[in-house]
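Every protein chain except one is present and positioned as in the full complex.
Order of writing sets the labels: A and B. Residues in every chain begin at 1.
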Amino acid sequence: MSAALLTVSDLEVRYAGARTPAVHGLSFELGQGGSLAIVGESGSGKSTAALALTRLLPRDARVRAGEIAFEGRDLQRLGARELRALRGRRIAMVFQDPAGSWNPTRRIGVQLRDGLRAAGLGDEARGRVLELLRRVGIQNPERRLEEYPHHLSGGMLQRIMIAGALAAGPSLLIADEPTSALDATVQAELLALLAELRAETGLALLIISHDLAVVARVAERTVVLYAGKAVEQAPTGALFSGARHPYTLGLLRSTPRRTDAPKTPLAAMRAGEVAARGCPFAPRCPLAVERCVVEEPGPRRVGASTVACHRAEEVQALAARPA
Amino acid sequence: MSPLLELAGVDKAFHGAGDTTHACRSVDLHVGEGEVVGLVGESGSGKSTLANIALGLLEPDRGEVRFDGRPLGDWLRREPRRFRSQIQAVFQQPLLALDGRRRVGWSVAEPLRIHARGDRAERRARVAALLDRVGLDPGIADRWPRELSGGQLQRVNIARALALEPRLLVCDEPVSALDVSVQAQILNLFLDIQRDAGTALLFISHDLAVVRHLSDRLVVLYAGRVVEHGPTAAVCQRPQHPYTRALLAASLEPEAAAGAVPEVPEVPEVPEVPGAPADTARDAGPALGAEGLPSEGCRFAPRCPLAEPECRAAEPDLRSLEPGRATACRRAELLVRALG
Partner (left out) sequence: MSATRMALAGERVRAAARDRRMLARRLWIGGTIALLLVLGAAPGLLARGDPYELHVGDRLEAPSLPHPFGTDEAGRDILDRVVYGARVSLGTAALIVGLAAAFGTAYGALSGWVGGRLDRLLMRVVDLFLAFPYLVLAMAVAASLGRGTASAVVALALVWWPSYARMVRGQVLSLKNDLHVRVARTLGASGGQTLRWHVVPHTFDQLNVRFTLDLGYAVIALTGLSFLGLGAQNPSPEWGLMIANAKSYVFTAWWYAVFPGLSILAVVLNFVAIGDELARQRR
């Protein structure tokens, strides 16, 4: 196990005036060259958590953590300028909507150049960028740089974004739903590319997604968020084959499978509110008991997972039952 | 017996500033009574255009559209109300499909009002029954659309679509904007409705996993053309077009992708095609538009591991290798052989 590149402990994000925190009690570790996914549905707080790390949230968001340590330094203690220096150079980010991330009135090359300048790279980086563009599969990179964003497809724009993000040689790439706006075939390509780049450059990856299949392709470890809380955390393979939290299991079973008999109902989760007290998932949980409503479960080790559930041991038995 | 909905040789092009987009090219499609047909296509494949044509909202440039044996033009001229009562739609954006200035109950009752079914009291009762049918509390009728969640809104849309007991539901990406867990609930609802009322579904989506789960037959669309169609299981287990195969490979399930589970026998193995380059389709640009899409020959050729010069020269027609199936690939036999 390599020394941890990024250590987050007890991250809490709370918006002023909100009754409940958007994220609370989130802890995880990402090793050098490793990959971690944060998975959740809308409202789970996954994007909030990712943006909170590099202080990219709006001003009324209070971010507090026991520690947010990157390459040995606590990011919370850094001043704004130091943090800016980190962003782009050591920590790169890629976002969800390729078309929306680019200014439609300026050429790609110009915007890339500006981005690189902000990260402290001068025009000499141009050569490196062109090389990276070729590496990510863009033929004729010189021509592409002259184009406007609306001439290029989502897949190409994301590739260019990634190339730009990697130009400064960061050690961590944070990708927030990088493929959600793309077609399935393009998505597969892009994820394969990310995996290759990681292998070549030793880049660590923190990926945020709602899509379990995406996560499965790129992440060594996965954290599942529900209502701002990490309900389960495990090596990805173990998570999928042996989920220890009813929500994780529910998510997995909500996905249509090839092996399902055609036209059989999916094991959908019950709809329900997020509980303000006790376990937030209790209203929807098939295993919920008295204790779950009263006492919020803390994280503990069960099998290969760190899971926040009073009845984690019984979840696999639930998995064996038919829908 | 003639199919419930039939599209034959449908062409539709949109003329923008300077360029023309051929959204649909020579599309043949049919949905039988009580059948669920899944239409799969990625962005730019023309699937939404087809939905609009099937609903009579757009007129094709060429080709025919027939409902219950009669041309759409005829229906719309002579019996538009009756036509509308038999074919309904559910769209992708649950909130936008409802009039934000009207309460939920008003919107659900609208088809009943338009077609003069019953008086106000009867309509109220029917709305309550419909809301219950889709798994919502009837009290929701008094709420405003913006107060509801995505899943609830989509159920409301489905309730409205069912009000007139249509024979065919055209669903254009109905679950794409929803969370995974909500998606599962809505898919179950569709299954339910189809079973209970025998409603036919034309289910359009970019997500193969979703479509696969519901459909009796699959139709695969690429760049405005049907490239393959056939019974769902057959198409998924033994695809006969390289694009279908790429789609299948791209929609791996979590367990398989994570390598957590060894080969499950029923999961179709998609091996290397002998002599072909790497399996994945190369991204050569958007499906439609200036980049990457050739203007002649097979549109998939630039991304196809099996492509040959003759593929680029002339666009292949649909042909049948087995009864009930068809593929528009010159080299389909090669694919079939490789898959065993």
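In this text, a contact is a pair of C-beta atoms (placed from the backbone, for glycine too) under 8 Å apart; a residue touches a chain by one contact, two chains touch by 3 or more.
As the structure is a prediction and not an experimental result, all values here were calculated from the model.
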{"item": "Per the touch definition above, residue among A:L57, A:L152, A:L191 or A:A267 touching the missing chain", "value": "A:L57"}
{"item": "Absent chain, residues of chain B that touch it", "value": "55, 57, 80-81, 84-85, 87-89, 91, 93, 96-101, 110-111, 114-115, 160"}
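The working rule: only the chains that are shown with their structure count from here on.
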{"item": "Mean-CA-position distance for chain B and chain A (Å)", "value": "30"}
{"item": "Contact footprint of chain A on chain B as seen in their complex", "value": "36, 42-43, 151, 179-185, 187-188, 191-192, 194, 206-210, 212-216, 232-233, 236, 246-247, 249-261, 264, 266-268, 280-283, 285-287, 289-292, 303"}
{"item": "Contact set on chain A toward chain B in their complex", "value": "41-42, 137, 151-156, 159, 183-190, 192, 210-213, 215-217, 236-241, 250-260, 262-269, 271"}
